[in-house]
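With one protein chain held back, the other chains of the complex are shown just where they sit.
Going in written order, the chains are labelled A, B and C, and every chain counts its residues from 1.
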Amino acid sequence: MIYHRDIRIEFNHCDPAGIVFYPRYLEMTNSVCENFFREVAGYSYAEMMAAHQGTPTVRAEVSYHAPTRLGEVIDWRLSVTRLGTSSIGLRNEAHCGGLLRVTVDLTLVFVGGGPDGDLRPQPWPPAVRDRIAAFAGAG
Amino acid sequence: MIYHRDIRIEFNHCDPAGIVFYPRYLEMTNSVCENFFREVAGYSYAEMMAAHQGTPTVRAEVSYHAPTRLGEVIDWRLSVTRLGTSSIGLRNEAHCGGLLRVTVDLTLVFVGGGPDGDLRPQPWPPAVRDRIAAFAGAG
Amino acid sequence: MIYHRDIRIEFNHCDPAGIVFYPRYLEMTNSVCENFFREVAGYSYAEMMAAHQGTPTVRAEVSYHAPTRLGEVIDWRLSVTRLGTSSIGLRNEAHCGGLLRVTVDLTLVFVGGGPDGDLRPQPWPPAVRDRIAAFAGAG
Partner (left out) sequence: MIYHRDIRIEFNHCDPAGIVFYPRYLEMTNSVCENFFREVAGYSYAEMMAAHQGTPTVRAEVSYHAPTRLGEVIDWRLSVTRLGTSSIGLRNEAHCGGLLRVTVDLTLVFVGGGPDGDLRPQPWPPAVRDRIAAFAGAG
């Protein structure tokens, strides 16, 4: 299945060339993933923080196909490309006006630990994993 | 006395009009204040965080006199306008090419508390207050 | 009348203290104003840019009443406090959980000019001014 999220390109996203400043795409995909975890996986970043857990990004591959301009609305499409014991692969595609603009492949790792301790990878909570697996498996 | 800090205007600061996107001025003055506390007051934000303390901004007044463009270098000038028991007034002026571009007047409050507790205003640590007062009083 | 816009506080808005980093409030109010001009005034920033026009902020006064945390949803409420020949006063209030968190009073000026020329204040286009006046005057 595909998780959709629209983001309108505003002044704060754009550079002096009038197109999206590319680090802002990563801010957008972080937002898309954050909402995916809250709405689909049922475990928000606020809840993770309170439990001294999180899903840091350990790998990102970004390909830019075409620029996006002020006022355009991106249809971000997130799909699960891999679900490991404590990691996940998430593909984020930015579609707009019938064109693929940017592809962002992310690998996130679920980590946890004590309040002042180091965070270590740990298995997904079963309920979270089940919800993500159901989403990924749905046609 | 005046605390100086140069910031070169880069792509990430600018909007589609090719000038500094105004919320970036506040990011810059936050950076200037952060370095002032580390270098002049002798108490860095990292040290404050570790002690569950901080200096949140409670008031900001920003006046824009002229735009600043990609490639220009701002000479930020910080001065202490008021030093209270647990607060401080900091004026930040952005000078460039002989012109005042932006003035940012900030009021910060020193707060502290327990790790999970609410933060409340508390008096400046005496050594911090003494260093700021010496800086403010120097000709 | 009041123009409303909800913004959920995400990772990208927050600082190491787990609360909104205050320059992000200005990014949010810029977004709220940008959407107000598109939806209410009927003249988007993208259209203004194409016409070598814009609405730079010349004055901002920000008062912080209480912190906002990751996961909270701000109800931004924009009202018109003054409508001049070429300027506008816009009050932005951040409400959340029954509490006013932040107030941002902005003064914007409508400017225009040639593609490479300096931008100068100019009167609001009549249709834009009429729509803003109708909004401001509605009960």
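Keep this in mind: a contact is a pair of C-beta atoms (placed from the backbone, for glycine too) under 8 Å apart; a residue touches a chain by one contact, two chains touch by 3 or more.
Small disclaimer: the values here were computed from a predicted structure and weren't measured.
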> For the full complex, which residue in B:E34, B:E61 or B:D75 touches the chain that was left out?
Replying inline: B:E34
> Touching the missing chain, which residues of chain C?
Replying inline: 11-12, 14-18, 21, 23, 70, 115
> Touching the missing chain, which residues of chain A?
Replying inline: 16-17, 19, 21-24, 26-27, 30, 49, 54, 56-64, 67
> In terms of residues, what is the contact footprint of the unshown chain on chain B?
Replying inline: 10-12, 18, 27, 30-31, 34, 44-47, 49, 69-71
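Note that in this section only the chains that are shown with their structure count from here on.
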> Most remote chain relative to chain C, going by C-alpha centroids?
Replying inline: A
> Most contacts: which chain pair?
Replying inline: B-C
> Any idea if chain A and chain C meet via the same residues, over half in common, or different ones?
Replying inline: same
> Closest chain to the protein CA centroid?
Replying inline: C
>> Nearest whole angstrom, what separates the Cα centre of chain A from the Cα centre of chain C?
In response: 28
> By residue number and range, which residues of chain A touch two or more other chains?
Replying inline: 11-12, 18, 70
